[in-house]
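Every protein chain except one is present and positioned as in the full complex.
Presenting subunit A:
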């Protein structure tokens, strides 16, 4: 490790530079400083960064191991054995159980469920939380649980090379000479979770980095902050400056040597091999490089690392970012990006699990014109104890609804009966009374659960019947038809026959659709319900309208016949079916409406509001569908009705749409005279940075996945960025993980802005990795997002604290640090430059060599570290209260080239003072007892004392938050300086090592003189007073936001208490969100009974499976992401299946 690490460290330019310096110092003709002035800092720097690298490495291994060592059952030689994830190989057969993560991309072979169905949750992959069904091939389903058969299973899979298309898979399985087509329906992708399925077997097709998930996660790139890049530029600038100074001094030396030095040779002959002035000048160039190298201080990089590390620890330690419910503290997983947190301009957020809790909650309803459901303030939860089958987790706060149910109110009963009948939920009752619903969409689950709690318990279903326990009484309804959901219909209906023999159609759907189908007698009820719907929608709830219709027996018989015909039609079945459906779904009787809350995480709207005030733009990128995404957009205050317009781009040629958008937002942006157009014209080839544009209003943009695909191609890209960035809010729905990354990449490419991506699932990994900063929501089951993130915490609302408090502080601290650091080194080094003009350009240093060694290391490092670890210009409450304080960071106002030049000028000014005041005070002067004081050693001591006190006062001036530690560091450093100086200049040290400590007695003889102290005071006054005056006048004449807040802060000692949480309320247009799965429902499956558990176990036809072993063809797909969970291997153990890629 050690030599490797050393090698790596010397690859860093800075360290290599110091090695080069060290070599220079070993050349006697050049060496102007003893070797230890470079070696001591270098060793220290290498040691510190070495230790840090070691710790990082260790931690990374630990987290990788966590994933790599998850157990999974693998079939090996006919036995199931626990293996680690990382040992999974292609061709292995794996057994997964309920709630397991899918280990690799698997071909589903068989499962415990009928028809070898497997239910999976793909939230990790695409953010959708509904269950999806996968079904195995019949031939493989026969294998069942029989380990022997599975072991003997011998087929050959041919499939495409690893790719990143999540919704596409083609391949063939060759089994006993027959070929079977494989498609995505038979694949279990890594990142999914098995649900509602006891066990299943799968054959590994892609493992490790070749899984679709990993293929989608993008490359891991080493992230650097913009300050890092700026620093590199500055260091290069400083190198140029250094070279310039050395050149000037070298030329000076050449002139001096030929003019004065030549004559002075009587007393000081030229060095042995120096024969001419130019040669001497050449050597002197390098000597000055050594002396002046401190303008690029070696400790810079190490100090920066330490500061970042310290600020990262604060994030880990922050109790206000600790989530007690699942015991998750915030975590800074990357310790090198802190200050970038203070510069975020764009946030790319996932929806599911990030903004929302992914919990649907039946919140309100309107039944027969009466609205139920109050805000959960001061009211107790409704007691459902009368109902044995109630779900204890369900909470409802309006007691009048329970009363209505208990009073046998007919519409109320009908309402809940509808909810318990009209759905495609699958019940599961493992223990008596312990019902678990498996819903395709969480909305449906919520509705059925609500009905269950109010006494209409959906208990079981067969293809023909639905068993409901109505107020304690078990009733079996005959299920006659399910008129399933699809995207056009936006509704679903069931037709049931009650035990009493009544035929009823129950329907629920989006209000816009259902209102068209109502019976004319419902007009007045419709109005009342509409009012309620508006109210619900105003609170951001997802609403559904429910209605029923009693059916005539004759008519129904006729209808069902035609329905049967339609459903068996060979041509145009879909159309015919929907025609048939439409025919019966009319003249419905309105029952009421439901309102479901897609529960946002706590504080999300407030957080978004705060972040928006900090002029951070938030883009939501979700795999979910458009209605859901927009609904969430409204409920978390991203979109609001005051916006001038919200554009929805769905078209496949988005160019027209874009044109239209821009015309509206900024009419002149298409004219050739528009500045930006001109600019784009000019620099047509290179990727260009777009300036920020202002639209003529507040706009929102919603863009669909497939439109986005077009927009991301070719030259539309630019248009998209321009348009999207003019909008206040952008919501992209139905995007793939890779598209998420592309969107982030797009903004990174065209905007000079820092981006942050936040998400919780594996589908967010790619954008988390692409963005400048990736944040993972931790605490949930999945780890993928967290593992690839730079920061992680449990709740979205912590983001504002991370950015506005920690990010802001880190940024300000880093900027202050850099400003001060460059200042102090310029002030320090340039004194040598001035002295060159007075010492014959002989590379004579002003300071004692020990001072040069220790200046950056011991005397000035701790105070500045103290400042950059503790400084707070305003405290956390204020920075959250005034998000505007965040803006200077985005604009990078606190440290840029201009600021650097200013520091440099200040440093030059200080160095002038620090040289010429001691010079003037010393020149031709004596002590009051007539003895010498203008000697070199006294001058050195005086100059270095001046310098140290001046930079200490300067750090005091920069520090705005003086903790005990700061006091200790500043005073401590000064005392250490004097202590070390007196020690090194003492008799004892001299007598031990006369050559190293020749300054004996200087301190005692010099620092006892009044005029020395007067000179020191004068230097301080001249260096510091202008800064004080300048800063004060700047704050007075052109106050920054921070100055204003600080002035307020003085006026009022405490910030006002946070205003009580406003209930975010919108009053206008209602939005009906039929947030069911975008897919077809389970209706067909249910009616066919295919997913019903059979009463008798499968009887497998016994057949022999032949054996043949084929080598895997696996070359050419190697890639090495961070956490390699599985490795490719060429042996196939146990299973005899081979997989081939073309």
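One rule holds for everything that comes next: contacts are C-beta pairs under 8 Å (C-beta built on N, C-alpha and C of every residue); 3 or more make two chains touch, one makes a residue touch a chain; residues count from 1.
As a working rule, contacts and distances are computed from a predicted model.
Missing chain, UniProt protein name, picked from "Dynein regulatory complex subunit 3", "BOS complex subunit TMEM147", "G protein subunit beta 1 like" or "Cell cycle control protein": "Cell cycle control protein".
Listed residues A:78, A:572 or A:1001: the one in touch with the omitted chain is A:1001.
Here one chain is not drawn; of A:309, A:965, A:980 or A:1041, the residue touching it is A:965. Mapped onto subunit A, the interface with the missing chain covers residues 32, 97, 260-261, 263-264, 266-269, 271-272, 287, 313-314, 316-320, 322, 324, 327-329, 809, 838-840, 842-845, 870, 872, 876, 917, 919-940, 960-966, 987, 990-991, 994-995, 998, 1000-1001, 1004-1005, 1009-1011, 1014-1015, 1018, 1021-1022, 1025, 1028-1029, 1031-1033, 1035-1037, 1046, 1050.
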